[in-house]
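Dropping the structure in here first, questions after.
Here the complex is missing a single protein chain, while all its other protein chains stay put.
The letters A and B name the chains in turn, as written, and every chain counts its residues from 1.
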Amino acid sequence: MSDRNSTALLKVDNLSVDFGEGTPQALSNISFSLGRDEILGIVGETGAGKSLLARSLLNLLPEGGRFTSGDIRLEGETVLGISEAEQRKIRGGRIALIGTNAKALLSPVETVGAQIARVLRAHRDCSQKEAWKAAVDLMVQVGIVNPERRAKAYPHELSGGMAQRIVIAMAMVAGPDVVLADDATLGLDATIQVQVLDLLVKRCRELGAGAVLITHDLGIVAHYCDRVAIMKEGRIVELEEVGKFLAAPKEQYGRALLDAARVRPTPMVAKVEDPVLEKQPETPLLDVRRLLKLFPIAGTPDVVRAIDDVSFSVKRGETLALVGESGSGKTTVGQCLVRLLDSDGGGITFDGADITTMPAAEFRAMRRRIQMVFQEPYVALNPRWPVKALIAEPLRLDPTLDRAATDKRVRQLIDLVQLPAGIAEVYPHQLTAGEQKRVGIARALATRPDFVVFDEPTTALDIRVRAQIIDLVRDLQAEMGMSALFITHDLNSVRSLAHRVAVMRYGKIVEEGDTEMIFSAAKEDYTKALLAAELPVEQGTAQRDRAETRRLAGAAV
Amino acid sequence: MTVAVANLGVYWRAIPRPLRIITSRLLMLVPQMFGVMMVTFLLVRMLPGDPALLLLGNMATPDTIAAFREKLGLNLSLWEQFVHYVGNALHGDLGVSIFTSNPVVTDLLERAPATLELITYAMLLTILIGVTLAIISVVRAGGVVDIGSRVYGLAAGAIPDFWVGLLLIYFFFYILGWAPAPFGRIDTFVSPPDTVTGFYTIDSLIAGDLNAFVSSLGRLTLPVLTLAIVNAGALMKMTKTTFADIYRSDFIRHARASGLSEGTIRRIALRNSLPPIITLVGFMFGFLLGAAVLVETIFAWGGLGQYAVQSVVNSDYPALQGFVLVAAAFILIVYTVVDILYELADPRIRV
Partner (left out) sequence: MTRFIRYVSRHPGAMVGLTLLALQIASILFAPWLTFYSPEEADPLMSLQPPSAAHWFGTDVSGMDIYTRIVYATRINLLISIVAVAFAFVVGVPIGLLIGFYRNWMSALVMRVFDFIQSFPVFVLGMALVSVMGQEIWNVAIVLAVLFIPMFARLIRAEVLSLRERPYVSAARCSGATDGSIMFRHILPNALTPAIVQVSISIGLAILLTAGLSFVGAGVRMPTPEWGLMVSTGAQQMILGVWWVALFPGLAIVISVLSFALLGDMVKDLSDPTTRERL
């Protein structure tokens, strides 16, 4: 197998794509090659053309798209300009695609086993029974326990990670030569992401297939890829071995991405400067005691204990990070703090007052002091309101502000979150994700709150934007001196934002401590697992070697 | 208490899913039927004047009126009157038609097969035209069928069915002479086949009476066409929206990237469109039943619809009340079947 490494398995030559005469090129002069047993990472921000490239390789351009130059060769033979039937043999048969959000990639009304078997039958002559058996066998290999039963499950009955494994099985079932993974682990929890990527890479090595990992996460590239191509505006601006790229990117853009991806170097130290406060460390601004939140499961008498006896406190000027994977209950805690949900037990004391028992009208006045920045930047803004109205909304909580004062404050806030003044008249859908996030932050800070809940402040953002938002939040916090609760699954961002970290799992806090303590000497296994699942760029080389060993060990078995 | 509920839950979930779906739907039918009866009951009570007089007509003598008041329980409270009404209805007593002097139930049973035959064939043709056009215009977007069906969809939504029926009669009967006269279900000189199903087309085949079969089929053509032309447009538009969304969904793109053939992909898309299409077809039954009232009048069909129109024209309230009840009951049953099929077709629905 190794001697075939010398000839390029997949060769893309000067490929350009546009959407009709006179439109800008969506992909321009893309050239790269992929060998057997090689893993190429393609990295870029939203709109760089990564997904379009993946679809081009299958000759499945979106409506209106067309190739204007170049060629794609699979083992020396072109895949463009051949008959539809031959192309179908290549798709899924020799070049397989694994996409984002696996649940959406599976037909919701058919069993997953049947869907895997169907792909096999499209490429191999075999009976329904044989295909089903092959599907079940493959499900074992992608790490699905109890495959006979799971094969008969429908996609909605599976978790995201499980569905992603099914999609991988669909891609692998016909034994392809090239595997394209287009942001295949986006939206999965970190621990699941590592499992899925490990599995994907291992299977590719076993098949001797070449793989293209398309991602916006340089950490993934650092840990799994041999070479990396940096894409920007439809071009490959840099193509380099991963080790060399991490050590010294040649291009400005690559360097900017890499800088943004690195962990922010200055960890926060708890600095309670006010001597008065220092004297009374016993009265925290926010004190959560034995909080409980139950959700009934529809149609059954059972309940989910979303928050199960959670206690923590936040001092004035302090930032606590609440870290956990999806379903850990961390977002529910945030929603209880701002009374979007009513808790079922325990208490939340804010500046001496119990806000869980407070009447809604009374709490409304309190909202000036407790604010929240919402997770998804776009959907948290009313699409029919211009930015200035959005930012002005919380200012109504302050009856002393007249119209002129409100306008003035809105302008200040726009400036504060570093947006151009002209943005005031613009509607949310005309903003970029980063700008939307800034508007969300401006809303939360409008009333100069004492305490802000940040719900996943950095998810769904591109690397550079994420870094900018983190910097912005740090600056604002230093400037305004408010306390904050960060709810996140992204440990990297926590490190540079929080004084203390609390790790949540299954509705409980499993470990709590100072940020550096948690990062350097976590006590609980779960915290360690979470930390191990992080893919910081810095440790890439080391981890890649480790993965290589693991891989070889796996191959030997 | 909670333990008992929990146990019930366990037993409930032990039942196979299809059975659970059917049972829960059938159980819901009971209160729904009750509501429908309430509406039909109130319908006549809304009339100004003495319900007994209205329900018996002008020819009633004081004696019969008094006896009838007793039967309706008009001296009792409204609630008790309703109980009487439900009791009578459950015993198959929907009163006596003022116009035909027959029990309303007899009249309705006699005429139901005519309407059902009309609606059934119209429904089949509607589905055939509507779904086929929808699929072709999505798969070949921008093609002739796509553009044509867009125009058709717009037009079909604007054309009154009774007017289409008249135009068809004018062209195919008066001008071209291809279609038989619009007078009933079968030619006057052909005797109807013995009743088995009540559908002339099926009964004549059972009886081996080819003559009757051809005649009844010929008579069905124009009214069925009228209903289908108008209703297939609506079904097509709605199916197209559903099918187009699914045809552009991620899992279809993924299927294409997996090298599945276009035929397979269309089948997957269609299978996924099935639940919403089933719902649409259910709604179409309601439309068709309403449209049948108009179309039957034009073609002198002698079914429930024409009976209803006669009852309106003659102020025959027992007949009208009976018809409304039967129509609503029919639609409820259709919706129940539709809901059951929908839940069977979509594994995501929890029962």
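What to note about this one:
The rule we apply is simple: a contact is a pair of C-beta atoms (placed from the backbone, for glycine too) under 8 Å apart; a residue touches a chain by one contact, two chains touch by 3 or more.
In this text the structure is predicted, and so the values were computed from the model without any measurement.
For the chain missing from the display, the contacting residue among A:Gly44, A:Gly440, A:Gly507 or A:Pro536 is A:Gly440, taking the whole complex into account.
Checked against the full complex, the one of B:Ile21, B:Val293 or B:Ile340 touching the unshown chain is B:Val293.
What subunit B contributes to its contact with the hidden chain is residues 32, 35-36, 38-39, 43-44, 46-47, 154-155, 157-163, 166-167, 169-170, 173-175, 181-182, 286-287, 289-291, 293-294, 297-298, 308-309, 312-313, 315, 317, 320-321, 323-324, 327-328, 331-332, 335. What subunit A contributes to its contact with the hidden chain is residues 335, 338, 340, 364, 367-368, 371-372, 374-376, 379-384, 393-394, 396-397, 427, 429-430, 440, 443-444, 446.
Following the convention adopted for this analysis, only the chains that are shown with their structure count from here on.
Looking at the complex, you find that subunit B touches subunit A at residues 2, 5-6, 9, 249-251, 253-261, 264, 268, 271-272, 274-275, 345-348, 350. If you check the complex, the residues on subunit A that touch subunit B are 55, 58, 60, 88-93, 96-97, 99, 101, 104-110, 118-119, 122-123, 154, 156, 167, 170-171, 174, 298-301.
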